[in-house]
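As you look at this complex, bear in mind that one protein chain is not there, while each of the others sits in place.
The letters A and B name the chains in turn, as written, and every chain counts its residues from 1.
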Amino acid sequence: MGAYLLRRLGYMLVTLLVIATATFFLMKMLPGTPFNNDRLNDQQLANMNAKYGLDQPVAIQYLKYMSNLVQGDLGDSYKYVGRSVTEVISERIGPSALIGFQALIVGTLVGLALGVTSALRHNSLLDYTSVTLAVLGMSIPSFIFAALLQYYVGLKWGLLPPALWKGYEYTILPTLALSVTVIATVARFIRTEMLDVINQDYVMTAQAKGLNQRKVIIRHVLRNALIPVVTMLGPLAVNIMTGTLVIEKIFSVPGLGEQFSLSVIVNDYSVIMGITLFYSFLFIFMVFIVDILYGLLDPRINLRGGSQKG
Amino acid sequence: MSMNETILSVENLRISFHLQDRVIQAVRGVSFTLNKGETLAIVGESGSGKSVTAKSLMRLLPKQTTRITDGRIHYQNMDITTISPRELESLRGKEISMVFQDPMTSLNPTMKIGQQIMEGIVQHQTLTKAEARQKAIEMLKLVGIPNAEERMEAYPHQFSGGMRQRVVIAIALACRPNILIADEPTTALDVTIQAQILDLMKSVQEQTQMGMILITHDLGVVANMAQRVAVMYTGEIVEIGPTDEIFSNPQHPYTKGLLQSMPRLDADRQEPLVPIPGSPPDVSRLGTGCAFAPRCPYVMKVCHHHAPPRTSLNEQHGTACWLQDQRSLKARETFQMQRS
Partner (left out) sequence: MSMELERTKNNSQLPQSAAPLFPADSIPEDLFVPEPVDASLQEQTSGPMKSVWQDAWQRLVKNKGAVLSLFMILLITFLALAGPAMSGRTYDEQNLLFSNLPPKVPGLEWLGFDGIDSKGINQYEVRGVTENFWFGTDEFGRDLWTRVWKGTQISLLIASLAALLDLIIGVAYGGISAFYGGRTDTVMQRIIEVLMGIPNLIVIILFILILEPGIFSIVLAMIVTGWVSMARVVRGQILQIKAQEFVMASRALGASNSRLIVKHMLPNAIGPILVTIMFTIPSAIFFEAFLSFIGLGLQPPLASLGMLIQDGYVAMRYFTYKLVFPGIIISVLMISFNLLADGLRDALDPRMKK
């Protein structure tokens, strides 16, 4: 376990370093200075640059930036004077985390149910319907779904609040919009896995023992089909993060995604970079967790070297 | 308890595969019986329907694509082709068990092997968990797995191929079945391991007097293991009889061909190996005649148009070939002359 963990941890750290470095140098390459404001005179500009440490050599800036990063300091916002990026993120993370988490739970559960029944009723009408829905859910961009939900459920039928963030019912539409892709992805994945496992020889061995259909499915098919679903957590997390960027904008959710779109409009580079880095870290951390989880769940991954299943 | 007590009889079994664009008659009117304590080998090339026949005895064929279109499988008072799922469950693993071809894939990779053995035991017997565990350990010892108690907690990937096949056999034998079906149990194993596994099955059979159906394409294994042999070709049994008779006095040209294409230690060294010309036909496009006719060195006009009836040489030995017909006497003489 130790070596495997260390190896994964090593990868995680290298990836983080690459991202942080790339982010830093990309920021240096940004066109113009962050203080493109005609009202500032040269002296004020110099002061500003000094305040943000932009007058020092790049190498020094890089080291300072990295050491700040390690301490969780993402610098100050160029737009909101006197506020740190970390502060902005921590203020905004709540709503994003809530709808993201809800979408992950709802999406995974519904997706599992759909995918499993679909595989068990292979080639039935139900199977065809759910496969079709899955293709639609995976193909149609989430912002189209979000727009549809907002237009019909929110505006036309008035069943749920179409936007803003004033209570729990306000989380429902964004959650639904976010979970569509998750449902479709999980349903499709688990269906393929189940059908694959059902045709494995060991399932026939289990049947030959005289186990009833239910036991064969639960003990032998489901277990083996569910383990790889863990690997979906990484891509799903990305999917949800991507989704929050547009969905929060559509439903005016005061989360990280909406902050991001806002910062893009006003060129608040430090916040954009901060959120980007934050999302990257989150993703890389998810991948790390998934690797460990998979190692724990699948006995074939011997935790010394991390061999692939086979 | 005589050795000749019939425990399983298959009558005119027909099985078809329903694919998207066609129907394949995989098994076409197969009949045989199995006696207590005996081993019946079913031999044939791949695609001859031997494996399908074996799986159908436990109704293990995929429901969606396969149909048993005709025939019966008698076991005790039941016809296995029609029994309910519940009856089937109490039959599988308890009365009839199966060992599969590839030990690398026939064990659940994420379940401890002890668990996999206990599962069957618990299913068919009312035992406490500790008793079932004890039983599973006994089974592992029986099939020759060292440190049985420790190995209960191991996963399949921690075993070699031969050891996994022993585990598969332990699972199959856990409830002392009356019949063991072994579907090419040694094909995927090294030659040295093959002999060990066959010896193991033989010794268990001697202890328990179970009937065994051994599916194989290896005539060496047949000679070593089976009392009787059924030779299958394109979904039919073309010849069936006692092993020594089939080996010494084969009647069907296909059986002869199989024997001539196999190297034998006891045979005259001068005698060359003769392969059967051609390859088995596509089962989905057979004509009305004998399926072997195109490859048969003794083919007659009739063979292309009429399926040969099944005839018996004696109580035990039967074949389906027009050469057995009285009317073919002259043709047989001609063949003999050509040979000499």
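By our rule, a residue touches a chain if its C-beta (ideal position, glycine included) is under 8 Å from a C-beta of that chain, and two chains touch if they have at least 3 such contacts.
Worth saying up front: this structure is predicted, and the values here are computed from it rather than measured.
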Review point. Looking at the whole complex, which of B:Glu11, B:Glu45, B:Asp218 or B:Glu245 touches the chain that is not displayed?
Key: B:Glu11
Review point. Of the residues B:His74, B:Lys112, B:Lys141 or B:His217, which one touches the chain left out of the display?
Key: B:His74
Point to revise | Residues in subunit A touching the chain absent from view | key: 11-12, 14-15, 18-19, 22-23, 26, 29-31, 135-136, 138-141, 143-144, 147, 150-151, 155, 191-192, 195, 238, 241-242, 245-246, 249-250, 260-261, 264-265, 269, 272-273, 276, 279-280, 283-284, 287
Review point. Residue-wise, where is subunit B in contact with the chain that is not depicted?
Key: 6, 9, 11-12, 29-33, 74, 77, 237, 240, 277-279, 281-282, 284-285, 288, 293-307, 309-312, 315-316, 318, 320, 322, 325, 327-328, 330-331, 334-335
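The working rule: only the chains that are shown with their structure count from here on.
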Exercise for review: Can you check how far apart subunit A and subunit B are, centre to centre, with Cα atoms defining each centre and the answer in Å?
Suggested key: 53
Study note, to complete from the structure: In their shared complex, subunit A is touched by residues of subunit B numbered 55, 58, 60, 64, 85-86, 89-94, 97-98, 100, 102, 105-111, 116, 119-120, 123-124, 155, 157, 168, 171-172
Review point. For the complex, which residues does subunit A have touching subunit B?
Key: 122-123, 200-202, 204-213, 215, 219-220, 223-224, 227, 297-300, 309
